[in-house]
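These notes are about the structure you will find just below.
What you see is the complex with one protein chain gone and the rest in place.
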Amino acid sequence: MIPAAFDYAAPGSLPEAVELLRRHGEEAKVIAGGQSLIPAMRFRLARPGVLVDIQRIPGLDFLAEEEGVLRIGPLVRHAEMEASPLIRDRYPLLAETASVVADPLVRNLGTVAGSLVHADPAGDWGAALLAARARVVLTGPGGERELALEDFLVDTFTTAISPDEILTEIRVPAPAPRSGGAYLKIERKVGDFATAAVGVQVAFDADGRCTAAGVGLCAVGPTSLRAREAEAFLAGKRFEPEVLERAGELAAAASSPVADTRGSEAYKRDMVRILTVRALARAAERALAA
Amino acid sequence: MRFEGSESIRRRREEVRAFLLAPERVGRCLPDLQELEVADEAHFTAHVRVGVGPVRGRLRLDVALEPGEDDAEARISIQGSGLGSGLTVRSSARLTPVDGQTEVAWQAEASVSGTLATVGGRLLEGQARKVVEQMFGAIRRELEAEPAGEAG
Amino acid sequence: MSAVQATDVIGQRIKRKEDPRFIQGLGRYVDDITLPRMVYMALVRSPYAHARLKAIRTEAALAMPGVLAVITGADLEKAGLAWMPTLAGDRQMVLATGKVLFQYQEVAAVVAETREAAFDGAEAVEVEYEPLPAVVDPFASLRPESPLLREDREEKTNHIWHWEAGEREATEAAIRSADVVVRQDVVFQRVHPAPLEPCGCVADYNRGTGRLTLYVTSQAPHAHRTLLSMVSGLPEHMIRVISPDVGGGFGNKVAIYPGYVCAVVASLRLGRPVKWVETRTENLTSTQFARDYHMTAEIAAGRDGRVKALRVRALADHGAFDAQANPTRYPAGLFSICTGSYDFPTAFAEVDAVYTNKAPGGVAYRCSFRVTEASYLIERTMDVLADELGIDPAELRRRNFVPPAKFPYRSALGWTYDSGDYAKALDLALETVGYEELRREQEERRRRGELMGIGLSSFTEIVGAGPNHLFDIAGIKMFDSCELRVHPTGKVLARFGTRHQGQGHETTFAQVVAQELGLSVDDVIVEEGDTDTAPYGLGTYGSRSTPTAGAAAALAARRVREKALKIAAHLLECGEEDVQWADGRFQVQGAPARSVTMKDVALAAYTNPPPGLEPGLEAVFYYDPPNLTFPFGTYVCVVDIDKGTGDVKVRRFVAVDDCGTVINPMIVEGQIHGGLTEGFGIAFMQEIKYDEDGNCLSGNFTEYLLPTAVETPRWETARTVTPSPHHPIGAKGVGESPNVGSPAAFVNAVVDALSPLGVRHIDMPVTREKVWSILRSHGIRG
Partner (left out) sequence: MKRELTLTINGQPYTGVVEPRRLLVHFIREEAGLTGTHVGCDTTSCGACTVLLDGRPVKSCTLFAVQAEGHAVTTVEGLAREGELHPLQQAFWEQHGLQCGYCTPGMLMTGAALLERRPDPGEEEIRRAISGNLCRCTGYQNIVRAIQEAARAMRGAAEPVSAGQGAAGAASAARGGMVP
């Protein structure tokens, strides 16, 4: 199918891009990888008047850990997250997430930041980065502001971003010693959105007790969700089977899925339980093996 | 899709019912209204803006207001089109006087056809519910903003 | 390419002759065709499944830049083209008039200078609908309170036809008196063939010549030419249909679609070439689906497991129009193959067809007409019987196979099976997979609470339609054809009435011709798809190409040989009776050193023909098969189930096929891999779903799920060879066996894994959630 007509602008700098957004307001839409936007445009469900392509702005593809923070630039593609030795070695939660986003070809164009701004509750990055306690930086005409990811994700396909802002950085706290993460996803086939998925990031003290736990849920609510009760419950505990089982139940209780072609409410909720238990076990194994 | 809800409105039942049967007044309560044309005392056409994330567009809604079975009921039927899709909403409101206020218990049945149903399935239910909720919420606000007793 | 010796061409693994163009991006598919002054067409489609058309306003669309024409049903009505006949004797709207009967039905066509403008124009056509209640469930459609869908028909009912075969009373009596009767309801869900290339055409009407050339995605170009002539009123010789490279068909490209007719009308009206290529959404929501059979089977048997009778009932959902592509005499296709590989003394089958507000069809998707439904039903129900009797499913099958000595075998529902050795295929499959060992492992795992299943399917197919006294489509007999022209230098042009879509005809038919003429495969070029040059034939579907056109190839070549022998005698200066064809040459009897090759003869045919003999060396053969062919095999599937998620992993899949003589083992293996993968997709994920309002929920590849390389199991293949006694080279056809035979093997394996829980059946697609809900309902929490 063919998108409706639009104007195209490819600014060479961030201020120029922001100015374009300011000028065109609701009519404008930022395009980075375009892997969610262009399909919606092809069905003419999305029909922006102006596309502001930020791909030609230099310096937006940084991916580095600095001073205890992983900084992910707005043009970092899923595939780069998947292939980066830094991510593979230090952030298994993110590496694992990257490897199950859409399919390998889509991952070569789609960006992590674009996926967050799209705010599809079934997008993988929301859940993973909630578990990782990520923050986002938004740049607009008035400068930068930083938000916790959970404050950024407002509703289905809706974020706290203004029409004249660009998400310019994702910040993820570097992992503490004895920490590990995992991302588990149930999809009907490769390339499908999650039926349900769970991302976890956990840290332990020297006695093997959990010092911090992040549990993010995908595709089981109006936005990506944090399973707060499960996170709180895990603090201070060793990951015995009954502890994991209870955490799984708490995570399932935190979800509010709706039935669709991917499954019933009950199925999705139970998958949250199963995946949470398995992801926690895998993350703990990684944390304690190090 | 079926959903239901209720609003407690600080107006008498007759006033509420009169509002629900007045095209120019109900029309103003549609969320993201852009244009309103009243056809006759029971029908109007509205153009509303749709904007959910990347999905943007305009819907044309042909709305019929019907009195229902008795004094305690009012019905709103909407036939919509746009975004390569068709939309049908049948809603009815049951009006019960409670302590000088009126309890409006509404239920709606919506069906969507076309691109929105086949491609946009994942965002539909939540959105349709929101639109109906917002409409009845706006009806309450509009009514309560009017001087009491006017329609009675 | 190295030359292959003439005498051993059949049975060789020969690289495909068609591949060099495809691997270099030099194939030519319909959408690759661009003609001077060509314009584009897009269709306006109904968002409603059932609605009255109140008004169509085209002014805004016509005012759009680049838009040249908007065609509506009312326009077509004036030309008598608003409706077209279907291949099943029903009729179908080209563009809607009065009302629409399924979602995405064609309502108007917009023609514009560019593709973009055509889509913009289609969006600008305003259509006013009055929605009507949609009928989605075929059983509900038959109820008296259901709205009448087809107001255009004389019969005021949603029921289309009733068909039956076999002995009703004898079957009932056998069921009444049997030791054991099992009964199972089985749904074969609606699926779609979804070839990777969507359907499309370029219609090019030349006002100067008065001829219409239609480049079209067609599995049956000649039939399309004849039908198009009948629909449009254009004389048949003024129509040329060209089916260029076809990017997969699987049955989807057998029908004539409204888009083709609209493109033809637009080209006639504008005098310019018009291209219409459907989108994937249009393909999945409006073109030929398959299956949608709602079946019940009952098997009566003795305690010893010997079957006594089979009774089958089915309701067939055809959607808005009965647009099947079945042979005229067989509205339920060859569904009566449902006795399968088993020696049922008596049987009865009946099918009723019904309209619903869904896309029209249905076609045979990678199978012969309704054979997959039949095979799935019997193979599924045999497992139910095995479970009831406590007999191992392999053993139960073996006890009931039609024994080799009974061939040719007359089945209870009237087919004469040509040849078969079912136990041999079963044995090979069990041995290859290590059946005994697997059953022991399963027992152990069950003790540990693990879920492992082994599923079998010992299917029989019926393909190669078909004998002309029984088989026709729209009156045209189902023969197929080959025309051979041997050039003076001994090179051969071979043309066929079939049209391959990936099956490898350019190679396998060349092998048959080369074998028969003592030439190299490189000496033969195969051409299909152009009705101006190819001999008339009914096309490629239902695994009919090798049984019909493949036979025609051998017999046309033998006809060439008959004439060649006269020339050879002339060259060898001896009597015709002294010349024999041996080792790929003409030899003088008793003096084999005195010989000439086909190449020598070919040259002589043009340069030195015997006096009195017509020069040249050509032959054409129209082959009317004396019977159908009956490929068969046994498949074994091994699965493991994740108790937490309900995920089913296919651990092993062994496929033993018997398709008679194998022309090219590489291609046969490729066909089997592909068909198994389709069967896998159907068993576990593919379904065209509708909601209660008739919205198609599977209208694109994000919801109509096709397996990727990751989900697809690794296939293990083996074969037995039981030639067809009536086919000139003993071949039976293979493209579809794996799709016909495999769904039951997959489902049987899953049911076997869950059988300790009392599970006897799960309908396809076997999703994780279906398995999960069974597990949870038995208290297995994962």
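What to note about this one:
Note that the chains are named A, B and C in the order they appear, and that numbering of residues resets to 1 at the start of each chain.
Definition applied: a residue touches a chain if its C-beta (ideal position, glycine included) is under 8 Å from a C-beta of that chain, and two chains touch if they have at least 3 such contacts.
Note that the coordinates shown come from a computational prediction; the quantities given were computed from them, not determined experimentally.
Though it is not drawn, the left-out chain touches A, C in the full complex.
Interface note: of C:Q103, C:Q503, C:N695 or C:T722, the residue touching the hidden chain in the full complex is C:Q503.
The chain that is not drawn here is touched, among residues C:N400, C:Q515, C:T677 or C:N695, by C:T677. Considering the whole complex, the residue from C:M238, C:M666 or C:I780 that touches the absent chain is C:M666. By the touch definition given at the top, chain A reaches the unshown chain through residues 1-8, 10, 31, 34-35, 38-39, 41-43, 51, 53, 55, 79, 102-106, 108-109, 190-191. The missing chain lies against chain C, touching residues 15-16, 18-29, 31-32, 34, 115-116, 194-198, 245-248, 250, 279-281, 501-504, 666-667, 669-671, 673-678, 700-702, 706, 708-710, 712, 714-715.
By definition in this document, only the chains that are shown with their structure count from here on.
Each chain's centre was taken as the mean of its CA atoms, and the one lying most distant from chain A is C. Across B-C and A-B, the chain pair carrying more C-beta contacts is A-B.
Distance between chain A and chain C, defined via averaged C-alpha coordinates, is recorded as 44 Å. Distance between chain B and chain C, defined via averaged C-alpha coordinates, is recorded as 50 Å. Chain A and chain B have Cα centroids lying 36 Å from one another. Residue positions of chain A with contacts to 2 or more other chains are 44, 193, 261. Contacts with at least two other chains are made by residues 84, 115, 119, 121 of chain B. Chain C makes touch with chain A in their complex at residues 115-116, 119-120, 123, 279, 281, 644-645, 647, 685, 689, 697-698, 702-703, 705-708, 710-711, 767-769, 772-773, 776, 782.
Every residue of chain A that touches chain C in the complex is listed here, in rising order: 1-2, 4-5, 44, 103, 186, 188-193, 195, 261, 263-264, 267, 270-271, 274, 278. Contacts from chain A toward chain B in the complex involve residues 26, 29, 36-37, 40-41, 43-48, 118-120, 122, 156-158, 193, 222, 258, 260-261.
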